[in-house]
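All protein chains but one are shown in place.
The letters A and B name the chains in turn, as written, and every chain counts its residues from 1.
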Amino acid sequence: METKYISKNGLNEWFSQIVKSGKRVYAPVKEREQVEFKKVQALSEVADEYIQTTQSIKSAVFPRAEVLFSYEKESGKVNVEDFNPDTVKETVLWKIHPCDAAGFKPLTAIFNWDYKDKLYNAHLEKTTLVTFSCAKADKSCFCTSVNGGPGNTAGSDVQLTMLPDGGAIVEILTPKGEALVQLAASAFENDKEEDKSKYLADVPQMFDVEAIKAKLATAFDSPVWKEQSERCLGCGACAFVCPTCACFDIQEDAHGSKGKRIRCWDSCGFSLFTKHTSGHNPRAVQSQRWRQRILHKFSYMPDRLSVLGCTGCGRCSRACPVDMNILEHLTSIAKK
Amino acid sequence: MDKLRQRAAALLADGTVTLVIGYEEGTNKPRPIFCHTAEEAEKLIYSSHCIHNLAVYLTKKELMGTGKVAITATIPALRSILQLAIENQLNEENLLVITVTDKEEVKEFANFAEIEAYIADFQLKLEGKEQEIIDKLEGMSREERFKFWMEEMSHCFKCYACRAACPLCYCTKCIVEENRPQWINPWAAPLANMEWQINRAMHMAGRCTGCGACGDACPVGIPIHLLTRKMMEDLAPEFGFTPGQPSKNGNALSTWKADDKENFIR
Partner (left out) sequence: MSEQNIYLPYLMTIDKITNEAPGVKTFKLKFQNEEEANAFNFKAGQFGEYSAFGEGESTFCIASAPTRKGYIECTFRETGKVTSGLADLEEGSTMGFRGPFGNTFPMDEWKGKSLVFIAGGIALPPMRCVIQNALDLRENFKDITIVYGAKSVNDLVYKDELKEWADRPDVNLVTTVDPGGETPDWKGEIGFVPSIVDKTAPSPENTIAIVCGPPIMIKFTFPVLEKLGFKDNQIYTTLENRMKCGVGKCGRCNVGKLYVCKDGPVFSKEQLNNIPAEEY
C-alpha cells in the first residue's frame, strides 16, 4: 500500500496512457438527464459535478445478459462451445465511488460460494477498479451506516482523492493498482502528506447495521413488511441499479438447430420469481417479496457469507418510481 | 389540504371506507400513501407535484381488499379510472373517487358518469420538451424513427417499471411471462427490448390515456410514454375515439364490429 500525489497534468498523462494501452475504460458520462457508465477515450468525456450514477458498474463483471455457452444440434448429437475466458478484455473502471468498489465484495462472495463462477471470475480478473473518494453526498447516501464511507478503500485497486489544485492523493492498494500506475509511472510524484479526511463528504451514520441485523432475525412475521411495501409496484428497478444484487435467470436463445444458453438479470421483487410449475407461489404477495429483499441483504447474506448485501449507495431509493427509500425503511426498522 | 385530510379522516373514522389511497410527502417529491386510519389521513397532500397515477393500485386485489376504497385522483388518474371502468375492472359500488379542484375544493364523484363530465373540460396536452420530441419524430423518416427508438432501447434493462406503473397493465400473466412460446425474449438487449416496447404499445393501442406514468417510472430516463402517446394520437381518428376519453367504441385491437373498415385487404 503506497500513497502518491498526481498533478492535474499527470492525471491527463496517466489517463491517456491507460487508453493507449488498449484497455477499455468505463467512466461516468453525463447522458441526457442522468450520469451513466460508458466507454470513454478521453478524460474530457468524464462527468464532473454529480452525486451518483443511475446504474452501478456491476455489469462489467456481471453483464445484464451473458452467453453461458452456445451449441448446435446435428442429427441427434449436440456440439457445444464453452465460454472462453480469453475473450474477456482488460477493463478499467474509472471514477467509481467507494460504494461501488465495496459492492464487488458481496458479488465475489456469491459467485464463488463453493462453486466458482468461471465467467464472473474471468471478468473480475481483468478488471481494475479506480475509485474516487466522495467530496459530496446527498440524503439518499448512507455508506457510513453499512460499514462504508466516502473514503473507504475496500475493493479498490487505486483510490484518488481530488485536491483543490486539480491534482489528487493517490492510494495504490493492490498489485493490480500498481500495474496500472506503472503505465505512467513518471506522472506520479511523492506523497504531499495531504490529509485525505479534509476532502471527504459528511455522511452522518443513520443506523447501526448490527442492531438491524439483530432485529431482523426475529422480524419474519412482523407487520412492518406489509406497511412498508404497500406502494411497491413490483418492478425490477431497485435490483437492477443495485451494485450487489446478483439474482439471475437462465434462458434459452434458440433458433432452429443453433442456440445459446443465456444468463440475465432477474429480481426477487418480480411476482414470478419463486413460482413453482405447479402454480404454487411461496411469495405470492409483494410484502413477502419486499421482506425477502431486506432480509436477504441485511440478515441472510451476513449469516451465510459474512458480507452485507448493501453498500449504502442509495441508487435503489433514487431509481424507485414510488420512492421506496431504503434508508427510511431501515431507520424505521431500527426504531421498532 | 385541510379539507382533504378532514374528509378522508371522516370517511375512515365512520367506516365508510376501509382505505384511502392518496399522496404524502416523499424524499424529493410526493409519493403514494395508503391510509387505513384517520391518523394516517393527516399525512395526505395534493398538489401539481403529485404525478403518480394512483389508479394503478385499483386492480391490485391484495391491496384493495373487499371493503370500499377511496382514491384521491388527479386528472390523469381520473382518465385511467374511466378506462378501467369501461374494461370492467372496477366495482363502482366499492370505489369512492375524490379529486381536488383548482379552487382547492374537495370533490367527490357519485358515479363514473360524473367523472366523465368533469374531465371533459380538461385538455390532454404534453409539456413543451415532450411535444418537441413528438414533433421531431413526426419529421423523421421511418428508418430515422427506428434508429431513434433503438438508441433509446439500448438503455432499457427490462425492469418493467413502465408496465408496473401503468394502470392499464393489469394482466395477471403478462405476455413476457408466457414461455410457450417465448413471444418476447426476457433478457435485456436492444432488439429484445424493442420487441417488448412495441408489444406494449400494441397492447396499449386505443387504451392508453396518456398519463405518462410509464415514462416517469423509467429509471433510465427513456421517454417511453411518448411511444404509447403517439400510438394513441395516431389511432384516435381511425377508431373513432378522443384521446384521453374512455374508448366507448371498444378497444382498437380487441373489439370487432361488422362495419369495421377492411380496405387494407386487397
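We take it that a residue touches a chain if its C-beta (ideal position, glycine included) is under 8 Å from a C-beta of that chain, and two chains touch if they have at least 3 such contacts.
Everything numeric in this text was worked out from a predicted model, so none of it was measured.
Across the entire complex, the residue among A:27, A:169 or A:268 in touch with the chain not shown is A:268.
Touch with the chain omitted from the figure is made, among B:16, B:111 or B:179, by B:179. Across A:2, A:82, A:189 or A:208, the single residue that touches the chain missing here is A:82.
Residues of chain A in touch with the missing chain: 68-69, 71, 73, 76-78, 80, 82-83, 85, 110-111, 113-119, 121, 220, 246-252, 254, 259, 261, 263, 266, 268, 273-278, 280, 282-283, 288, 292, 295-296, 299-300, 303-304. If you put the missing chain back, the residues of chain B touching it would be 179-180, 182.
We take it that only the chains that are shown with their structure count from here on.
Centroid to centroid, with C-alpha atoms defining each point, chain A and chain B lie 32 Å apart. The touching residues of chain B, when paired with chain A in their complex, are 26-29, 31-34, 52, 56-57, 62-63, 155, 157-161, 163-165, 177, 182, 185-189, 192, 216-217, 219-221. Partner chain B is touched in their complex by these residues of chain A: 32-34, 36, 54-55, 64-65, 139-140, 230-231, 233-237, 239-241, 249, 251-253, 262, 264-265, 267, 270, 272, 285-286, 317, 319-323, 325, 328.
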